[in-house]
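A protein chain is absent from this complex, but the other protein chains hold their places.
When the chains are written out, they are named A, B and C in that same order, and each has its own residue count from 1.
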């Protein structure tokens, strides 16, 4: 199991393919079955009270597994999320970035499955947990 | 089972409690166990190719059940999502609003559960399906 | 959209392919995008107190979508569940069969997605709600 794209290559790909959101994320670690990505929390991600919104946490979990798949397969812009189950367990700390630790559990020919733990920076409490399935387009499509 | 807040009351509440996103949504129908809400699709919701992003569909499903709970309980700003499972089944049509039909399946003392079907306006194909659980704060909290 | 197998054909298939469990289920209605199946509740399905166990409700939801897929595709014994999200909302009534109403939301080339509402016979309260994804083997495999 080799990594086809490192953090820099992944960030370059994100900037080109998803320019609207690429600046929200910073990739911290890339391994064959594990990837850590940070949400650089900004005003647009917040709800009243300063806590990060649910959709922003969903987006972070989603990008985490997407990047973990890309890291292994190389640039496959067309991989699409088919399912996400997410549990919101604690309120994120106000004014902190969120750190998502993504784990690739299966990388099949057709489907990839992974899960994600999200924590506020500097805390070991899990704020949210998600599992996601990605559908991988046939090679050459 | 009576409706405590109608479409106008719900939109007023949303505008006050969530000013950042209230303008994205328009409430179309409110019944005791069913609510229809529209995502007024804008540039910020789109991915390359003009299709609505996953996080935007998550946000729409989330607000759909939130509003369905509020419609029954009255303004309970503190109700929080504890779980969402969402299936993305088809690509939304470019340039169309999304219409979410939320169904309240349980409104208990502690938890509310509902599901949502999302379609592109004018189409009967289901683009995404979600189920959500909300935790309801104890009265007086 | 035509139905390839009716209730009798589906029950015959189940009896042959899954003899251990086929007797637990009776198919009540078959349409192109909707199927109703009954769990004939027996001692082995019960928990103390006489309520149907979670795994038995999971099995009922699972067979509901499986049969809804078969009804459309004909006998595809190899279709496999890849994901299930299930919400348990109320205690089933003791001593009653369970009725599952399955709805096929997508029948693609590779994946099928549907959801299921489970009620105790004679009640309109939803006991459990599930959504399932099935992976469909390529034709000829």
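Following the convention adopted for this analysis, a contact is a pair of C-beta atoms (placed from the backbone, for glycine too) under 8 Å apart; a residue touches a chain by one contact, two chains touch by 3 or more.
Owing to the predicted nature of the structure, the values given are computational and were not obtained by experimental measurement.
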{"item": "Which displayed chains the unshown chain touches", "value": "A, B, C"}
{"item": "Residue, one of A:26, A:47, A:91 or A:129, that touches the chain absent here", "value": "A:129"}
{"item": "Contact residue for the chain not shown (choose from A:87, A:101 or A:121)", "value": "A:87"}
{"item": "Interface with the unshown chain - residue positions in subunit B", "value": "82-83, 85, 110-111, 133, 135"}
{"item": "For subunit C, residues in touch with the removed chain", "value": "17-18, 20, 44, 46-48, 53-56, 58-59, 62, 80-89"}
{"item": "Residues in subunit A touching the chain absent from view", "value": "85, 87, 89-90, 105-106, 108, 113, 115, 117, 126, 129, 131, 133"}
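Quick note on the criterion: only the chains that are shown with their structure count from here on.
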{"item": "Closest chain to the centre of mass proxy, which here is the mean CA position", "value": "B"}
{"item": "Interface residue identity across copies subunit B, subunit C - same or different by half", "value": "same"}
{"item": "When subunit A is superposed on subunit B by its C-alpha atoms, the rotation angle in degrees, nearest 5", "value": "180"}
{"item": "For subunit A paired with subunit C, centre-to-centre distance based on mean C-alpha positions, whole Å", "value": "33"}
{"item": "Geometric centre distance via CA averages, subunit B-subunit A, whole Å", "value": "23"}
{"item": "Contacts with 2+ other chains: residues of subunit A", "value": "82-83, 85"}
